[in-house]
Structure formats: C-alpha cells, structure tokens
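This structure is in structure tokens; I'll ask about it shortly.
A protein chain is absent from this complex, but the other protein chains hold their places.
Let's look at chain A:
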Amino acid sequence: MVFQSLARPTDVKVPSDALMEVEHLTMRFGGLTAIDDLSFTARKKEITAIIGPNGAGKTTVFNCLTGFYKPTVGRLTLVHPQKGIHLLERMEGFRIAQQANVARTFQNIRLFPQMTVLENLIVAQHNALMKASAFSLAGLTFLPRYSSAEKEAVELAKYWLNKVGLYDRADWEAGNLPYGDQRRLEICRAMCIRPVLLCLDEPAAGLNPRESLQLNDLLLGIRESEGVGILLIEHDMSVVMEISDHIVVLDHGRKISDGTPEFVRNDPTVIKAYLGEEEDEELPTEVAQDLAGGAA
C-alpha cells in the first residue's frame, strides 16, 4: 500500500492538457549518458513523435517510460483520465501496463509466434480476464461469470481484427503472418489492454509505401475514435510529418528541437543534426524536401 501511494500522489502539478509529462529524464549506463536531462510533454489525444538520428536515445526513452529501465534521474508523470496521476518511475515494470494503462510495441516485433492471432489478443486482456475468472477458480468450475468475460474479450479482439483486416486470419499462428500484418497485429494487441497512452517503436519499419499509408489511417483512427494519446518513434518521415501533432527531436540523448512538424522541419539545428556540422548550400533544401516527405 505504501508503494501504491508513492506511485500515485495527489499533489503533483502538471499542465491541464498533459497526458504524459517527462521532466529532467536522465538515463546513465555506467559512464555512458544515453538520455541527458530530457523534458517534454505528450498531450491528450495527440500524436507525439520522437525522432532523431540512430543512437539518439529514442528507444531508451521508451524503455524508461514502460518500465524496462529505471531512470537515473527524472520524473515521469502520467495523467490517467479516470485513475488520476501515476508516477511511472516509481512503478514496477509490468504495473505500468496493468495500472497506468501504458501500452507499447517493439522495434523488433515481439508477438507470441506460436499462438494464434486471436490468442495474442486474448492474452493482452489477461488482467481483466484473470479478475473475471477469480484467479482461475471461476474458470475451473465453469461459472458463467468467466465465459461471459471471455466472450467480451473475443468481441474486443474481433473489433480490432476487423479494423486492420485480419479477421479472416484470426486462427493463424501469429508467426506465420506476413511482416506487415505482424506489425499491425502488435498494435492491435497493445490496444487490447485498453491503454490511455500507446507507445509505438518504429511501427512503419519494413512496411511498403502503401502499408505506411494504411498505418497512418490506423493511427489517426486510434487518436480520433479511441481518444488514445500516441507516442511514436519513427524514421519514416512520410509517417511522422503526416500524422504528428507535435515532434520532439533528440540527438545524443539531448533534446534539440520541440514543436509542430512545420517548426521542426525548418529548424536549422535539426537539419544540422541529421547532416552534420558542415553547412552546404545545396543539401539543406534537399533534406528539407526529404523531411517534408509525404507532405510534399
């Protein structure tokens, strides 16, 4: 109980529209500082993108947010619309998904490959089902309480399967799906925990242009109809510039720019970080176009 109250204080002040407030986040591995005093805000019902060159510390930020690393310094405040404030840095890894409802996907897809598509989505609803089955007792005794809960879980799974067009393949082994479908399934699985914040680590990696467009629609749909805030790491500028409301640019663990896509695209420090110190007359315009990507 002490742990609970520490992780869920009532006197923390955050901006009224903030969903996730990151303050002075620092992560050191021995002598290496992967993230250095990073602060930013992810607002409700917004898509916040984190971009930056390779090794900038983007995934490390995610790992801190979702409890896989304990930050060296910093405060991570999640404002849950129903359950109030959670301080994620004080919570045990799995509780961040269980109680604060922060879901994530992984850069290298982490499905349960030998289980079916449907089972993947049902496992994601483990905590709700576990409660309904009274820690398996209601399930073992065939009480209707569990079977109705399981039906509901299947309905939620069906909803997401229909949304990404995997309904017909619900009984396939997840590992046998084509790559693009596996990416989409992982997003569905994250959505099945009914998150308030969805953290996507390079969801467009390995997708073809058509699939990237579908992904844009899916993410915009999640923002609009589910009211879920999205935190996005992405290299594909056609995705980032198209759908983000707000972009944070990292380089060597430090924030170098923070603002709307329009602002970030024209920020000279961002262009410098992506291309190096040398200012060349011709390159910046090309890069600007490249950064503009899908917008152009």
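By definition in this document, contacts are C-beta pairs under 8 Å (C-beta built on N, C-alpha and C of every residue); 3 or more make two chains touch, one makes a residue touch a chain; residues count from 1.
Going forward, contacts and distances are computed from a predicted model.
> Quick one: find the hidden chain's UniProt protein name among "Amino acid/amide ABC transporter membrane protein 2, HAAT family", "Thiosulfate dehydrogenase", "Aspartyl/glutamyl-tRNA(Asn/Gln) amidotransferase subunit C" or "Alpha-D-ribose 1-methylphosphonate 5-phosphate C-P lyase".
When "Amino acid/amide ABC transporter membrane protein 2, HAAT family", "Thiosulfate dehydrogenase", "Aspartyl/glutamyl-tRNA(Asn/Gln) amidotransferase subunit C" or "Alpha-D-ribose 1-methylphosphonate 5-phosphate C-P lyase" are compared with UniProt, the left-out chain turns out to be "Amino acid/amide ABC transporter membrane protein 2, HAAT family".
> Using the touch definition from the top, which of A:A7, A:A34, A:I50 or A:L118 touches the missing chain?
A:L118
> Touch as defined at the start, partner being the missing chain; which of A:I193, A:L215, A:L231 or A:V270 qualifies?
If we include the chain that is not displayed, A:I193 is the one touching it.
> Identify the residues of chain A touching the omitted chain, counting contacts across the whole complex.
Chain A touches the missing chain through residues 66-68, 93-99, 103-104, 106, 110-116, 118-119, 122-127, 129-130, 133, 135-136, 139-140, 146, 150, 154, 158, 161, 167-172, 189-190, 193.
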